[in-house]
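Here the complex is missing one protein chain, while the rest keep their positions.
Lettered A and B in written order, each chain numbered from 1.
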């Protein structure tokens, strides 16, 4: 089964969904795999697998976008589990190298990729569940928050928008996505403080719905999906989109301005300098 | 005492409020009765009484609209208790027969009736309390949520927006009304899942304010009203309207589009077919 219409991403590596096989992409890097769940064949398991930390680079964001745009067109799938093929890390967030040393235009384009991935996932008509099998900061947390339900692994993992701690400012629609889950006041605190919550703290404030042992993540995702599959698919799906449409419209009406603001801020020499120190520290294993 | 100005509903059965008597409507079906409370004469008891389940048909919606538009003009009344004359059912929601087999124009007109009833109740200047003496799904729940305070009877009763379970999609302003009470995330779950909450669950998530034995519903409503009558009437009333104006404005600026969307969706042959099976099942006592 081939996802034929890749649309504007046709020049990019595109996911091939083959029934149960391990071949996922036509060419290039396969950062995202899509396969039917072994137990429920109307459930797609979408795995992020960019070593070592699933950082979201342009290719990976575009593969996620394509995946979540194309999957709903497959009649076969009613639900998707978004998880990581690198247990211990769900996604470390945006790829700093897609911003460091890049031109304003490159950053603008990267900002658009992030927006598109979010729109494809947050407004997705399918039942979407995040199987958060590891740490999930920043845009990793955004992906999780954009699903319908969040199941996080017990352990020394963190989840949250820690942008301020590393010198970034979350975009307004990231804020809105969190606010829709935990409310304004908790979001205001969490974002200013750049908090990474432990699984139990995340459960406590409603940032995740369930905390489960690592080996129960996928079974727990299935349990949730089984309940949701009992609901009439169309009305549930349209209800979800009705609920999220205001938040999506707010970004859609300002995508260009939002990407421009990111490009302007992130390409600033002062910010690039800070980023340089951070990259240097990373390469020395200090960050 | 006669509610003289019925405005554009003058051709419809219109409520006549007679002091303490049992005559409520000038002619036709009397689906809504309005009488002064036996203990507090500035409190109007508004009872829905369309057997067997208080389904909201055009007449009943228009009578509710007229009632809540006209009552505030009566100097006598400062508060209204909205309840059911059919203990066990508050209201079963919209009348499916007002949609099944109807033309697009008829459905459009019915959608407008729902909007108008909601606007008249949600923006009502009086103190409004829902005495939820029975099950209250879908638009029944909407009526309850549109009051200032909700008191629900103990028992095997459910309350919530169960639209998705029966194939409908709640309108955005119904979503907003629930969101204003229990927040976005709980609303997102409740609407997708079409949950009917038990009284204690409803209390737990804030969907109702008080759960009381059936015979204490009206006394509990009175207790709430007594507290609110101590507040300066005008400032409280204007404060309530200030609080709710954004939510009301959002519908008022899109009434036509919203009714058109309902008409388009509900008159679709595929949807009508589903509805047909449902109606057949009902007539056989299976639904």
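As a convention for this text, a contact is a pair of C-beta atoms (placed from the backbone, for glycine too) under 8 Å apart; a residue touches a chain by one contact, two chains touch by 3 or more.
Just so we're clear, the structure is a prediction, and the values are computed from it rather than from any experiment.
Looking at B:97, B:231 or B:264, the residue that reaches the missing chain in the full complex is B:231. Per the touch definition above, the residue from B:58, B:109 or B:180 contacting the chain not shown is B:180. For the chain missing from the display, the contacting residue among A:68, A:90, A:118 or A:168 is A:168, taking the whole complex into account. The missing chain, though absent from the display, is touched by one residue of A:115, A:187 or A:262; that residue is A:187.
Looking at subunit A, the residues touching the absent chain are 163-165, 167-172, 175, 183-185, 187-188, 191-194. Residues of subunit B in contact with the chain left out of this view: 148, 179-183, 206, 227-228, 231-232, 234-236, 238-240, 242-246.
Criterion: only the chains that are shown with their structure count from here on.
Centre-to-centre, using mean CA coordinates, subunit A is 40 Å away from subunit B.
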